[in-house]
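One chain of protein is taken out of this complex; the other chains stay put.
Each chain carries a letter (A, B and C) given by its place in the written order, and its residues are counted from 1.
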Amino acid sequence: MSESITPTRTYYRVFATLIALTLLTVGLSFLELGAWHTTAGVLIGVVKATLVALFFMHLLHSSRASWLAVLAGLFWLLLLMTLTLSDYLTRPMLAY
Amino acid sequence: MSSTITTRFVPQAKARPPRAPEVNYLNVAYGVKSWLLTTDHKRIAILYLFTVTLMFFLGGAAATVIRLNLMTPTGELVTADTYNKLFSAHGIIMVWFFLVPVVPTVLGNFLLPLMIGARDLAFPKLNLLSWYIFTIGAVITLWAILAGGVDTGWTFYTPFSTRSARTNVIPTIIGIFISGFSSILTGLNFIVTMHRMRAPGLTWFRMPLFLWAIYAGSIILVLATPVLAVALILIGVERAWGIGIFDPELGGDPLLFQHLFWFYSHPVVYIMILPAMGVVTEIIPCFARKNIYGYEFVAASSVGIAVLSFFVWAHHMFVAGQSVYSAMIFSALSYLVAVPSGVKVFSWTATLYKGSVSLRTPMLFAVGFIALFTMGGLTGLMLAALGVDMHVHDTYFIIAHFHFIMVGGAVMGYMGGLHFWWPKMTGRMYSEFLSKLAALIIFVGFMLTFLPQFVLGYLGMPRRYHVYPPEFQILNVMSSAGASILAVGYVLPLFYLIWSLYGGKPAGPNPWGATGLEWQTPSPPPPHNFDETPIVTTAPYEYSLEETDGVG
Amino acid sequence: MFAEVPLFPEQASTTAERVDALFFFLCAVTGIMAVSIALLLLYFAVKYRRRAEDDRTPRILGNKRLEWFWTISPMFVFLIMFLWGASIYTSVAQPPPDAPEVFVIGKQWMWKIQHPDGQREINDLHIPVGRPVKLTLTSEDVIHDFFVPAFRTKIDVVPGRYVHTWFHPTKTGRFHLFCSQYCGTSHANMVGSVVVMERAEYAEWLDSHAEGSLALQGRKLFLKLQCITCHSANSQARAPVLEDLYGRTVNLRDGRTVVADNGYLRESILYPEAKVVQGWESIMPTFKGQVNEEELIRLLAFIKSLKPGRTPVRTEDFPPPLGAPETPPGGNPKPPQAVPTNRPEGKSNRS
Partner (left out) sequence: MASANYSILAHHFENLEQQRETETMGMWLFLATEILIFGAIFTGYTIYRVRYPRDFEAASAHLNLLIGSINTIVLLSSSLTMALSVHATRVGRQKMLMTCLTLTIVLGATFLGLKALEYYSDYEDFLVPGLRFRPGEWTELTPPANPQHVQLMLAFYYIMTGMHAVHMLVGMGLLVWLVLRARQGMLTPVRYMAIEVIGLYWHFVDIVWIFLLPLLYLTGTHHGSDLHF
């Protein structure tokens, strides 16, 4: 109960930013960007997800253990992706 | 067991001397319903004990038929298809329904709240739910195995499992998928409990090392199991709808399945061994009557193993056609994970130095664990060497290696833990003679079963072979002979442990003179564990009284 | 009785010698470790056995320096193990360039082998002693594994792509060939032999099994499938000429480059639109389902053998399919009655 209560104004602001970013990312898909579509889209997605997590999910005011859980999840995901890709990206160079 | 022992150590907390228990968790209520609806972690541990013991003997039965069949090179006992279903059943049951859950859900469930001085786990209802999910998964899998069986091996490699196998693949993976959620929920429950429910004064570095091991194992359960779930879903989708996610015919890559599968299944080997290591770390200081050597290093090595275990999975794919560069990365990383395991072995050995070593039954199992685990670990170094793995991969060398870790390691550790905490769980002592005999039989039987398999493997006998060239027969017969001894060793405890419930001497709260909080409460413990929340004042393992400065 | 117990496999290739050397090194290092730990455990258990119920023990909590020592020092030993193992592994991944290439196709549950000179065998592989042989392997169904214990060589045979291995046999004799990746009911029967022969003996064997070289078989197929219609040597050709292509770096239309190896050629026959060569239109129909793995291998052998100026001319006679020639399993695209014309294959995108 000692936790702070986020004022509603913050929620509205975050929501407006999220909608703006959505419009931006959808707008980008009408440009000829080739492979950069995914990069741009995922980067904007990361910003949006961070906003949701920090404000809607109160991660900003959460305990260290909650941060630990989130960071562990992300770190392990990174591990899965990079080490798997280490196979696929180098396979054309030298594989059996 | 004289009362002098119990006063010799410095317990982690000075609780009031436990009174004779009138009400304990066993006699607080009677009837099937009181067990099936319980949220008491101790009762749930007993429920798990029943389930996993049943699964162990079912998996063991499959192994028995396998070993009998391999007595002759032409495999006359069962047909090839039956044989394939048997080793699949053995692997699936033993991995997912015995080795993964056994130490965390039986010993972990029972001891975790006791060791941290809590009244229960953080989410008691979730804990019961875990058991139900586990049991439902087990029932579905068993049904799939008995009604037709599955012949993919426990690894479900694509495209065999998606395109070629004509057996109950989907029901089996549904069963495993469901039981996976039990793993996740149990691991989650344990981690949160350790973060939030520790008794006052019980800092992280005062926690018993068993809990560090359970914590590390829970990290793996929570973060690896989801990936297995996805790999299984993808197999189901591909098999049911013919979408080519892993099928090269349809543009997929079969190696992607192996990546996802081993991202789970390599760390899961450590979920089997880590808690067993934790058990041994409790037993050794108690029976050597010494403080553990290098507490911080042993604690850190548990977490180190858990994290590093996720860096090495593709060493199961050295000859699978992955990139050579990637194989080199994974080989180098595989050596790293051996380091923390080495730290543990050295620390256990050093703990015995200048101790007062008493070879009671749990200690026999623990010493056996160290010996067998060391051999398993060291042969792992051979497998991590790319050049040698190329020869012994998928041969009986691998079989021997991982049975040294899983049976010699995890099962020995579990048996040690069961014997160590049996008096706490039931309030009764078992037969010292029979239990020592069982430990000895298991050790000898194990060696005889699996040492010949190292030789067989280097000779080139591939795994999962129903028939084999005649020159391999003599070693196979030796192995089968050892297996029959091993079987006796595993059945024996069933008898004397059950007998102890009726005829065993009352154990008293602390029969071994151990320091942990769990020994500060009566045996069997009351439903709420402690009369008052204990306040922890010292590190664990204060067995030595002489104030000598710590020089090894 | 125990004299009969086999303890060590035959050593019949150069790789086997290297693997065994590393294996013995590992056995020695880990053996010393295991024995010293076991002896220490025993020694401590006996020397410091409990003598009285009130034994006192010194309070030893550890020694940071010693603990760091046993954390760090194994890594140096591990480094040697890693480097040694990796050096063997990389050399097995890189076949000597002059080694003759034998193709192996795994299917449930047999090994089909095609020699460069056209000899075909099932479950047996005849090779000469004292000369490296390169294997190119693929599978028709599930993953298999080509394992020759006497050579210490093992490689998973993955469907949909080619994998490679090689060995340099040093001993004549008949050695086990096992499938060591579980592949279904008769997995344990997917075994065969590698027969290593003296050179003269091998030459004799080759002669007695001659069928016309793999490249020649591929050439026939190349004409029969009408590949030549587009991949011709004249200036109006609608597709690139394939002379001297193998092993070269090819520029693709989308700016990438690719080395024309077995994998690329295979992909381009089965999925022509995947990597289109710069300056050409993607007009080639897919041959997936029309050529099987064995025919693919023949086509590859032909393309590999194609020296400059040796592309067959279009007018060259090819046995017309009048006499109802054998229909390949994938289904011959041409009905047997059709008069051979130089028309390209109908693009009947069946997929």
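Points to keep in mind about this one:
Simple rule for what comes next: a residue touches a chain if its C-beta (ideal position, glycine included) is under 8 Å from a C-beta of that chain, and two chains touch if they have at least 3 such contacts.
Treat the numbers as computed from the prediction; the structure is a model and nothing was measured.
Although it is not drawn here, the omitted chain touches the following shown chains in the complete assembly: A, B, C. The chain omitted from view is touched by exactly one of B:G148, B:G244, B:P469 or B:G508, namely B:G244. The residue from B:L47, B:A231, B:A366 or B:M382 that touches the chain not shown here is B:A231.
Subunit A meets the missing chain through residues 1-2, 5-6, 8, 11-12, 15, 18-19, 22, 25-26, 28-35, 37-38, 40-42, 44-45, 48-49, 52-53, 55-58, 62-63, 65-66, 69-70, 72-74, 76-77, 80-81, 84-85, 88-89. In the full complex, subunit C makes contact with the omitted chain through residues 253-254, 271, 273-274, 276, 282, 349, 351. Listed for subunit B, the residues touching the missing chain in the whole complex are 113, 118-124, 184, 188-189, 191-192, 195-197, 222-227, 229-231, 233-234, 237, 241-245, 250-253, 256, 259-260, 263, 528, 533.
Here, only the chains that are shown with their structure count from here on.
Core chain by CA centroid proximity to the global CA centroid: B.
Between the CA-based centres of subunit A and subunit C the separation comes to 42 Å, rounded to the whole angstrom.
Per-chain CA centroids place subunit A at a distance of 36 Å from subunit B. Counting partner chains per residue, subunit A has residues 94-96 touching two or more of them. Shared interface positions of subunit B, defined as residues touching 2 or more other chains, are 255, 319, 321, 324. Those residues of subunit C that touch subunit B in the shared complex are 1, 4-9, 18-19, 22-23, 26-27, 29-30, 33-34, 37-38, 40-41, 44-45, 48-51, 53-63, 66-67, 70-71, 74-75, 78-79, 81-82, 84-90, 92-93, 108, 141-143, 145, 147, 149-150, 152-156, 158-161, 163, 176, 178-189, 191. Residues of subunit A that touch subunit B in their complex: 65, 72-73, 76, 79-80, 83-84, 86-91, 93-96.
Taken in their complex, subunit B has these residues touching subunit C: 2, 4-5, 8, 75, 80-81, 84, 151-153, 155, 157, 159-160, 163-165, 248-249, 253-255, 288-291, 293-297, 318-321, 324, 327-328, 331-332, 335-336, 338-339, 342-343, 345-347, 349-350, 352-359, 367, 370-371, 374-375, 378-379, 381-382, 384-391, 393-395, 455, 458-460, 462-469, 471-472, 474-475, 543-548, 550-552.
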